[in-house]
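Pasting a structure here, questions to come.
For this depiction, one protein chain was excluded, whereas all remaining protein chains were kept in their positions.
Right after this comes chain A.
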Amino acid sequence: MAEPASFRVSGKGRLGSKGANFTFDGASYQGVEGDTLASALLANGVHLVGRSFKYHRPRGILSAGAEEPNALVNIERDPSRKVPNVRATVQEIYPGLKAVSQNRWPSLAYDVGEVNNIASPMFSAGFYYKTFMWPKKAWEKFYEPKIRAAAGLGVAPDLPDPDHYSQRFAHCDVLVLGGGAAGIAAATAAAESGARVILCDEQADLGGALRFEAGAMVENKPAWDWAQEAIAKLAANDRVRVLPRTTAFGYYAQNFVALAERVTDHLASPNPGLPRERLWQVRAGRVVIATGAIERHMVFADNDRPGIMLASAARTYLNHYGVSVGRKVGVFTANDSAYQAAIDLKKAGTEIAAIVDIRPASEGDAVQQARALGIEVLSGHAVVKTGGRLRVSSMAVRSVNVGAERVIPVDALLMSAGWTPSVHLFSQSRGRVAFDEASQRFLPGTYAQACVSVGASNGTDRLEATLEEAYAAGEKAAKETTGGTKSAARPAGVSGEAFAGGMLGTTPGAENGTTVAAFVDFQNDVTAKDIRLAVREGMHSIEHVKRFTTNGMATDQGKTSNMHGLAIAAEVLGKDIPSVGLTTFRAPYTPVTFGTIVGHAKGELFDPTRRTPIHPWAEAQGAAFEDVGQWKRAWYFPRAGEDMHRAVDRECKTVRETAGLFDASTLGKIEVVGPDAAKFMEILYTNPWEKLEVGRCRYGIMLREDGFIYDDGVVGRLASDRFHVTTTTGGAPRVMNHMEDYLQTEFPDLKVWLTSITEQWAVIAVQGPNSRKIIEPLVEGIDISDAAMPHMSVREGRICGVPTRLFRMSFTGERGFEVNVPADYGQAVWEALWAEGQKYGACAYGTESMHVLRAEKGYIIVGQETDGTVSPYDAGLDWAIGKKKRDFVGIRGLKRSDLVADGRKQLVGLRTKNPRTVLEEGAQIVANPREPVPMTMLGHVTSSYWSENCGHSIALALLQNGRKRMGQTLWVPMPDGAIEVEVTGTVFFDPEGGRLNG
């Protein structure tokens, strides 16, 4: 049973009394509902929470928020629900929460990796660029694996994530980022002025700095209480959406802001219907950035021991969570706000060892108050080092101008170097920050989008001014977006606390020339001397400093460290801060779960699956399917005991002997309509179209500007102003785009309309000598005799009582039809045709047989015989180019010197010497199989099959000067020996083509 928490201060904090037991590294502890893992651990006197990245130094809890660099743990809900690198300062506890420390072995207190700390003088910034180069192979075999194992923090999950994530798109007039005093005020003002508002905050409780700012008053009551009432009012307003636990992480173009809401990670047994997290993609009329400021730590020797933390964090733990972070607490500050922490702790009964203030003399209200409470204030002093190992035990203090050191025992040390405005999201919006000399900080400067920064994120220090600014901003944003005129009432009785002061860079004792470990970036173990070393080594750009030292590149992205790093670099460079510059703020503001971004797009929903109307029938027949783009296509229809090859052999034979049915519904179909339709077709395809008679079809080739084949398909002319164009399955969307592109940009004067009709028509190919007999009884109103409806013609009429566009065409070399019917009738018509087909022993065949049958005839497949480098001449399709045409897309490309040069690769057939050998598609062709590597390759096999109809294997190939090589013997080298082949024509079956009408 867990011990009651002994650092809980009765009468302090805002949590209830409902206990929640949890474990950390296997030990049970008691927390209170509403605790974060950090506050609950501190309540139990636990400060040691993690280990640093490089030196494995023991680390505690630095902050009480999202900026936390040190207290990262693994949260293990169950074996498939583990999350590494969770900030203990953000994770709320729930009964049964299981947290485990990271980056240590065998245990947090005794970590073998700590030897790195002893050897740390060797591991200076960028040391790895200077070593591990000898012997050469050792990098890959030895050093790198060692480095990789030592690096990284938590352990990645190894089981599929069982949780789901959802996504919402939202629009609002005013989006307020950050729910501190400024955000609440801006949201209230915007809402009262009539705007639709979204207010988000990363914390579980809105209130921001009011969580700790106990002395602040609004409307003459504690500001926290005012805030809670304001939030309740907002939440009750149905034009306002308040989103706690929601981080605005990315600010994109045109006021598009991405928010990540954590929905269930704080619940003990979440409703399985709830998503774990929810992504909000918000398009806002105006954005109010009220993201506050983040306190900086002091950069002094050994400033990283557990128990050393930000003053505001200690104050938050006291005032919000009711936890004292120690029994005897020291303070090291350059800023007034840290005094309030000491004062609050003192009043709550915690001993304050001393306040060490680096400023020569500070005599503000806070100082007076502290003195009045009997706290020793050491102005003009600095903490120059600390003692302790797994927890700070003392601070050594001396005057800033040297002198004797005094060692003061402490069990916690609070620090404040001042506040850095959170300009991250402002900067992501492409706004430019400007350096404010007086306050030594970067503030929002030039805006790039319709947004405004208010409060601490805008550098406004006092609560009075913050509220005034925020109300005005909220009101203005509402007026601008809604056109309303209503104003919002301002609160009275406002008084805030002092935040004056602050410093950047190192403190005395850690200045240039010293070798102490004064940490700037805790997680990545970057010290002040690392930054100076980087500069010394020529890293004069702050981006170089960042990359060389890794300062600011840890999971906290330098929220507490970047400004210090910049100041230290500037100092050694002898430049001022703005001329050294700031590194870019990149999304996300804090790390975002992949799953949140993915949402439901996984498994079946990863990509839409397109199925034809005939799919269920094929499935019922036991067809195997293949993925072609997003489509599932029936690949082959195995019968009992058949493997793929047997099935395909049978299907191919059956088609040529009697007939087969093939589902061609996936073919792209585009209707090209309008008075200029033929003209448009002339431009887009190589073939002539103007003279194509109504009711006839033609095989069309589409080129790109460069003269290479882009797509092909049979086109039927339904009327003088109407073409039914088919495309390849995979090419359908890009052909449509290509057409639209030309129509809209190059030929906008043409009166043509394009409609994708792929999904509207199901297509059933009936191929084989008995194809006409099969369709005949079902067709109405169309004379399908050879005389009336020759090969390559199209008719409109009815089949099975439904409308059809009936094509007489063939991709098999047999007499054939393609029956287009409205998609909804596809399966019924298929079944009717199937029933007819059964009378003749017809089969259903899939894409594999389709491929074999067309290859037997030497018909190309775009994307298989062609690869974007093949011209119609190369493919042997010269006949499809309108010789008299003056223009079509690609005509100039075709005339380029290399496209008409000798030595191009041309489409040929190949026959293996051993007729049973089936070549591998993609295999290369050479003239001399004994040539040493690199060999001279003449071309490659594009298609290759066993042809049951021919009784031997067949292959198509692209071969250099192929048409001049007919009859030549060449070789296809395989790893186990070269295969002898003979170059042939591309047609292996029925070369005369008699069967088309047979």
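Assume a contact is a pair of C-beta atoms (placed from the backbone, for glycine too) under 8 Å apart; a residue touches a chain by one contact, two chains touch by 3 or more; residues count from 1.
In the analysis below, contacts and distances are computed from a predicted model.
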item	value
Protein name, per the UniProt record, of whichever chain is missing from view ("Imidazole glycerol phosphate synthase subunit HisF", "NADP-reducing hydrogenase subunit HndC", "Sarcosine oxidase subunit beta" or "Peptidoglycan-associated lipoprotein")	"Sarcosine oxidase subunit beta"
From A:399, A:482, A:864 or A:968, residue that would touch the chain that is not displayed	A:864
Residue of A:221, A:389, A:586 or A:964 touching the missing chain in the full complex	A:586
Given A:547, A:611, A:645 or A:679, the one touching the chain that is not displayed	A:547
Residues of chain A in contact with the chain not shown	53, 81-85, 121-122, 124, 127-134, 136, 139-140, 144-145, 147-149, 151-161, 163, 165, 250, 252-253, 256, 258, 281, 430, 515, 529, 533, 536-541, 543-544, 547-548, 550, 553, 555, 557, 584, 586-588, 591-595, 597-599, 601-604, 606-607, 609, 626-628, 706-708, 730, 863-864, 867-869, 893, 896-899, 920-924, 926, 933-935, 937, 940, 973, 975
